[in-house]
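One chain of protein is taken out of this complex; the other chains stay put.
This part shows chain A:
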Amino acid sequence: MIPVPPAIQRFPWKLMALLTAICGFGLLVLYSAAGGNLSPWAWQQGVRFLVFLGLALVIGRLPLRLFEDFAYIGYIGVLALLMAVELLGFVGGGSQRWLNLGFMNLQPSELMKVAIVIALARFYTQLPPGNTRTFTALWPALLAIGVPAALVMLQPDLGTALAISIGGVVVMFVAGLPFWWFGSAAGAGVAALPILFSMLHDYQQKRVLIFLDPESDPLGAGYHISQSKIAIGSGGIGGKGFLNGSQSHLDYLPEGHTDFIFATMAEEWGLIGGLALLFAFFLLLRWGTRVALRARTRFGQLTAAGLTMTIFFYIAINLSMVMGMAPVVGIPLPLFSYGGSSMLTIMTCVGIILAIENDSKTGTRRFH
């Protein structure tokens, strides 16, 4: 046997293969969506993937301690950016979601999805075990989630606000807060749905209503969902074949390379392609969950569980949306949809989980 050098051994080969497979499949779909062209999407997306994969590997080499130490500072920094965006939007006289940094557009709300998980993980790591069932365990977390979620809702971006909330709530849940708190909160939430609904913007309300009855407006706002279902349904089991999707190539499917890329894929690759992609995502999430279970520190446990949930939330909401099970909220499919912001977020999550995995392979378990 050829001895493998430890430096090579330390690379997470299986994970890299999995990420490359998902993104590679996505590149094929982007190639087809552009009518059999590398430009404008596939080429750029491929390069971006390599850069972000490198970034994830670098983050994975960082000591976990670093994230723990900078958790609050990071959170406050991102919150400040969110406010800045809101202020700019107010001054500019329109809603704005990003800051132009010159070389790229930064969406602070994307960073917040990661920052909230780390900050709450830090909070519950520091919280004395005896306080887990007290009010002290609750209000700082609610505040930490509520403020950024409210700011994002003002943008208005329902999908991202939900993603931020769900990441934070899952950290609270696995931190061991009493079960009935979540139960009653969910109950109250359901009861308050009509009030929440009335607080939504007109176009958001419309989207929800159309989700409930897509056929009510097949040529208007229900068009997205209808055309997406037609694309998926007409693909059948084996699909129409690579480069043969009429829905996407003839522009019937809107956003066929971003939010609705799954429908573009399913039209050409069919149920088989869809199940393969679902299986790949399952492997990714299983890895995240395993890392959480095996983490050496409590901070690592909570962070890994929260970030895994964040990745899962992207996938679940996007797929539900394209299959007509959720309103159109504009959440891309991780690693698959064309776009930099979401890939950056996902690869950051992957990198931090990788750092937790690396951390658990060294040193002893500690839970304080």
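Rule of thumb we're sticking to: contacts are C-beta pairs under 8 Å (C-beta built on N, C-alpha and C of every residue); 3 or more make two chains touch, one makes a residue touch a chain; residues count from 1.
Methods note: contacts and distances are computed from a predicted model.
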Absent chain [UniProt protein name; select from "Tryptophan synthase alpha chain", "Penicillin-binding protein 2", "Dihydroxyacetone kinase subunit L" or "ABC transporter permease"]: "Penicillin-binding protein 2"
Selected residue (touches chain absent from view) among A:Gly270, A:Pro332 or A:Gly351: A:Gly270
Given A:Leu79, A:Met309, A:Val328 or A:Ala355, the one touching the chain that is not displayed: A:Met309
From A:Met83, A:Leu200, A:Ile230 or A:Leu243, residue that would touch the chain that is not displayed: A:Ile230
Residue ranges of chain A at the interface with the undisplayed chain: 129-130, 132-133, 170, 173-176, 227, 229-237, 246-247, 250-252, 266-267, 270-271, 274-275, 278, 281-282, 285-286, 289, 292-293, 298, 301-302, 305, 309, 312, 316, 319-320, 323, 325, 367-368
